[in-house]
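Presenting chain A:
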Amino acid sequence: MGYYIGLDGGGTFTDCVAMDSDGQIRFAKAPTTTENFSDGMFDALTALAEEWGITLSDLITSTERFSLGTTVGTNLLVERKGARTGLLTTAGHGDAILMMRGSGRITGLDPELYYHPQATDKPEPLVPKNLIREVNERVDCEGEVVVPLNMQEVEDAVRSLVEDQGVEAIAVSFLWSFRRPDHELEAMRIINRIAPNVYVSCSHKVAPRMGEYERTVATVINSYVAQKTAIYFAGAAERLKEAGFNHPLLVMQVTGGILPVKAALEVPLTSLGSGPVGGLMGSAALANQLGHSNVIATDMGGTSFEVGLIVDGEPLVSDENVVSQYRYKQLQLQTTSIACGGGSVAYLAPYSRSIRVGPQSAGANPGPVCYRRGGTEPTVTDADVVLGLISADTFLGGKMPLDRDAAVRAMENLGRQVGLSAEEAAAGILKINNAKAAELIRQQTVIRGYDPRDFMLFAYGGAGPLHAFAYASELGVKGVVIPLGNGASTLSAYGSASSNLVRFFEKEQLFRYPFPLEELNGLINKLEAEAHGALTEMGRAPEDISLERFAQMRYSGQWLHSLLRKLPGGVYGQAEMGQIVDEFKATYDALYGSGAGRVSQGVELFSVRIRATAYLRRPEQAFHIKKESRIDEAARLGHRTIVWPDDIEKVSSEVFDGRYLRFGNRVTGPAVVELPHTSVAVGKGQTLSCDVLGNMVLDL
Partner candidate 1 sequence: MERQQVLIGDNLRLARVEGAIYFICACGQTLGSGDENFKDYCLVEESATASIGAGYKASDQGMADQVCFREFFCPSCGLRQATEIARVGDPYLSDIQPRL
Partner candidate 2 sequence: MEEPEKLVCDGIARGYVPPEVLSISPRLRLYSSSSATEVDPITYEVIRNTLLNINLEHGQTIQKLSISPITMIVRDFQCAILTEVGDVMCLGPYLLYLGNMLALITKWILENRSDEPGIQDGDVFLCNDPYVGTSHQQDTGLTSPVFWEGELFCWVANSVHYSDVGGPVPGSFCLASEDIRQDPPCFPPMKLAEAGKLRVDVEQLFLRQSRLPSTVDMDLHAAIAGLNLARERIIKLIQRYGPEIVKAVIDEVMDAGERAVVEKLQMIPDGRWSERVYTEVSVPGDRGIYVSQINIVKEGEYLYVDNEGTSPQVGAINNTYAGLAGGVLAPLTIMLGYDLAGTSGGLYRRVKFRPVFGTITCADFPAPISTAGVYNMPMVVATATGAVAKMIACADSPLREKAIGMADVHAYGGWIFNGINQHGQFFVGMSAGMATGALPASPVRDGVDTGGLFWVPGMEASNVEENEMAWPVLTLYRRENAAGAAGAGKFRSGLGAEEAWILHGTEQMDVHVYMDESFVKNQGMMGGNPGGRAFFKVKRSTDVNQMLANGSIPQNYDELKGEEEKTFFKGPPIVLKRGDIWCTNLPNFAGFGDPLRRDPELVAKDLADGKLTVHEAQIVYGLVLATDGSVDVDGTSAYRESRYLKRLGTIAKSPLKSSS
């Protein structure tokens, strides 16, 4: 028997999933161990082996493939525990990363804070001023050298950073290096020569995009997290090897693919924050098997609500990300998040006799009032408890009895101030929270020209399955999938187990319409050859490799807007070029109104992107073939009174133990299906059924 394991760690829990060669799936989790990640990883694997009824050693030695996703890099950054990093940049531009384009004070913050300057500040610098060195070199916007690189200055700067300042890593970011990388490459050679132990990354490699600020931030973060990320991967690989695993360890990337450790470490930044991406990839893999081409993937946890879109089977891709108020360029699957989750705090709105929810969160400490950890402000989770959607006794499989009375008292106290009962206040909190979630989804879909009614909604994360019944109805989506049922909380791990090898090859180069075709075709050829070569080098057979072409297009002058267009294959002539431009214009007008794009304004194609995918063979996930319409008695936990938020009516609702629901079972709302790590609420008039893959499907 062979196993295919996916593991996701770094958050509160380390989650793992294994599929065997028959396509059966099991899940497990264990608390993450922060001092030594591998410990928690092996705790989780031990639990996983138990699920299969085998020993850990048997599990590991028979594992065919192991992929790992992690938030370790993000943690390093947020906690400022990365390497002491120096920055080498073009003379005159060393302050760019400190000035943060003047918007670092508010980047990524709630827009309400924009009006309140005294409540905002810039973040701690990633690279303090005394670790920034400027050298003489200059390239212009056409990629022409204006001033050659002064190699002596590079050498002096590196010696001063390394010998006087003790930096462990260096980021090299020169102006226009993405047009002409020569100077960065030369600087890297010098650094490697005189300080071979210092980690170096270059901006043209990490983020080959226009905009020195965002490119520099990406490069600095890359250098900042590189060594510790490498140690972390090496540690995990080493432990696995010792335990008898003899394949290369694969690492989840924010681009939505996995890569062997060696390739992943070429740009460690792409392993940063791969957790949410894992969830999205897990959703995509399941959606693909279920035949859903359009999916809204929603992850509601304790503090945040994260949304990603899958359109025509493909997760959307973005080029920017924000961490700790630093914005950087990074090609990654698009996810957007707002502060909205189980821990979001409800409070009395000043001046208007109404209730607001979030963005403040009680987090895990003190957490909701019902957690008995000293929390006093009612949260969304407290509202769930007050209404009965969460049972105080069976929360987390009964491992953590909740204090319902305290939650009720907190809710009464809040409700009294606006003339509501505890139940009414609790129902209101859920409505507000759900409206916020729905609003984010609406923004993410409608603004891109998509209609939520054409989408299935996937709900996962600790609080997603419990609230999806409401925020999904709000949008009129086709239906809701709780992916993998009880496995919903391990979806990221499932995503890394089910991903393929993916690498992007991209070049930003401006082509104004009419495009110089020889140049464009040449660039595409070059990138495709590079892409093909890289995957072949990883040992992939040519027939397993697929290359897809994309271009970013915009109207001349639009710096903040572009449409990512999938391009046809083959060599382009006048006809193909005309078609590419016509389709761009048509899409633009469809999105923003007829005539929004002006004919007189030129069209630009400014980046060519090749996605190279090598499909990995894995067993087909086993389908449950035996349909059971009768619900196992073990699944029936009896009834409890739940106040459903829509009409604030006490209704006796049936409660199920989701572990015992089988393919073919149907549950009619009002009901709650309890699972060890989450619960699924089934609203009145809704039905929940279990599908062939172990997903729960909610019909609204």
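As a convention for this text, a residue touches a chain if its C-beta (ideal position, glycine included) is under 8 Å from a C-beta of that chain, and two chains touch if they have at least 3 such contacts; residues count from 1.
Inclusion criterion for the candidates: all candidates are chains of the complex that A comes from, given by their letters.
Since the model is a prediction, treat every value here as computed from it, not as a measurement.
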item	value
Touch assignment for chain A within the complex, options 1 or 2	2
Interfacial residue positions of chain A with respect to candidate 2 in the complex	90-96, 98-106, 111-112, 114-122, 128-130, 134, 136, 138, 140-142, 146-148, 150, 175-176, 210-214, 349-357, 418-420, 427-429, 431-432, 435-436, 439, 443, 447, 510, 512, 555-561, 592-593, 595-598, 600-601
